[in-house]
Structures are given as C-alpha cells and as structure tokens.
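Dropping a structure here in structure tokens format, bear with me for questions.
Here the complex is missing one protein chain, while the rest keep their positions.
Our next item is chain A:
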Amino acid sequence: MRYKETSDLEISLLLEAIYRKYGYDFRQYSQAHIRRRIMSRMVMSGFEDISEMQSTVLNDESFAATLLQDLSITVTEMFRDQSFYKSLRENVIPILKTYPFIKIWHAGCATGQEAYSMAIILQEEGLYDRSIIYATDFNQNALNHAKEGIYSTSLIKEYTTNYQLSGGKESFSNYYTSNYDNVIMNQSLKKNIVWANHNLVTDSVFAEVNLILCRNVLIYFDRELQNNVQTLFYNSLINGGILCLGAKESLRFSDVYEKYTEWDPRQRIFKKKY
C-alpha cells in the first residue's frame, strides 16, 4: 500500500532536498521514472515512508550516493542501433574528413561503450589521430568504469554482432585483450578520449565541437529541460556541426529546431545551419 500513500508532493520535496544539499537536480526528470526508482529504493532499504528516507538522504552521504546511482540509468551497449552507426559512417564521417582537427562530444556516455564505438570507427576511417573525444556524464562511477574500459566477456558476443552489422571493417577482437572473465579495450582507442564529469542540467558549454552525440539521455527529461539542453548543444556546435540523438528522441519540440537541417531524419541526425 505504500505506493498509493506516497504523494507527488513528498517526492518533489525529496528531490528539492537532494538538489539543495547535493546540487543534483532531478526536479525536471520524468516523474513516473523518478517515482519508480525512489519507491524501489525505499522498499529495498526498508524505509517506512519517504520522510524517513529523506532524513537519511540528508544526513548520510553514502546513502545519498546510493540513491544518486539509482537515479542514473547507465544501461548502454557498443554499437547500439546498428542502422545509426551505419548512417554515421556513410553520412557523417565524410563531413568530419573535411576538418583538419575534429572535436566530438558524447554527452551522457555512461560506462563508455558509445565513445569506444566512435573511437573504433574513427580509427577505421583514418581520422582518430586528428580527433579528440570528450566523453562526459554526471555519474562518476560510470565514468571511472568507462575510463578503465573493462567489460565482461559475456557481453562481447552481442557487441561483436552489433559491430559487424553496423558496417565494421575489421575483426572486433582486434580492439581488446581478453583476460579471463573480462576484456580490456586497447590503449590505442583510449589515448584521445577525455573523460570528464559534466552535468547537463547545471553545467554549461565547455568546448566548441564538430559533432555531438547525446543518445537516450534526453528521454529522461521533461520538455522544458530538453529544450534547455538543446540550447546548450546548439551553443557548443560549430556552424555546420552535427547533432545525433537517440532512436526515439526528437528535436522538433525545441526552440532550435529551425536552426538545423534534418541530415538523416530516420536516424535522428541533424546538421546545424550556417
């Protein structure tokens, strides 16, 4: 019965408390999603109600860290959505080739798989040495994992299939070294990736880039917050720069929509107008 008795007001007060105390702002995330995550933590940790949980959040930093992990979903894959990566190779790489130096921003990179996928493509296209990849997330644990580049062997089969179906030119096993239950990504893929903590809600522009990938992050935000983040991206892209969103994400409802052309609408790839 606890679900029914927990009001929206209690949830928003908890989010307000998290924001005021820790600076993490979830107030404009999908309410249904946040509510589910908070309630499942409440049940798992054995709290009677939200106010009991709230006082623990405020007084116990390690519990707060646990809750922040619950609120950040880091599910990701290498070469997720093969048709997207195919289009990236066909329709975006030729543009990147025209630049003497290439800056790429992965916003919400989670545990790094997307950034490594990009590094592999850049290597195969002969662009890696003149590229720098900024891979950012607000979840430091995920970033630490990303930086290590160690993934469970059990995932590799799926990643290999994804890689092949997305137009990969080599054998995927060239890109990692196996070590019992894990694989570790090659140093040569890591050397031009900069991993950094950046919060899309509260931090601002940090570089001017040629390409932004922000996939499956904005779905968690309400329309107003999506719009703010789209403005941040717009201001971070050079003229003619490319923005890639997730398969189910759209630019149409944001103020900057008119300032882009649809480069590959099916794959949600947009080009900033000059």
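Note that in this section a contact is a pair of C-beta atoms (placed from the backbone, for glycine too) under 8 Å apart; a residue touches a chain by one contact, two chains touch by 3 or more; residues count from 1.
What we mean here is this: contacts and distances are computed from a predicted model.
Protein name for the hidden chain, per its UniProt entry and selected from "ATP-grasp domain-containing protein", "protein-glutamate methylesterase", "Fe-S cluster assembly ATP-binding protein" or "Peptide ABC transporter permease": "protein-glutamate methylesterase".
Considering the whole complex, the residue from A:Phe26, A:Tyr220 or A:Phe270 that touches the absent chain is A:Tyr220. Taking the whole complex into account, chain A touches the unshown chain at residues 1, 3-4, 8, 30-33, 35-36, 73, 75-76, 216, 219-220, 223, 248-250, 253.
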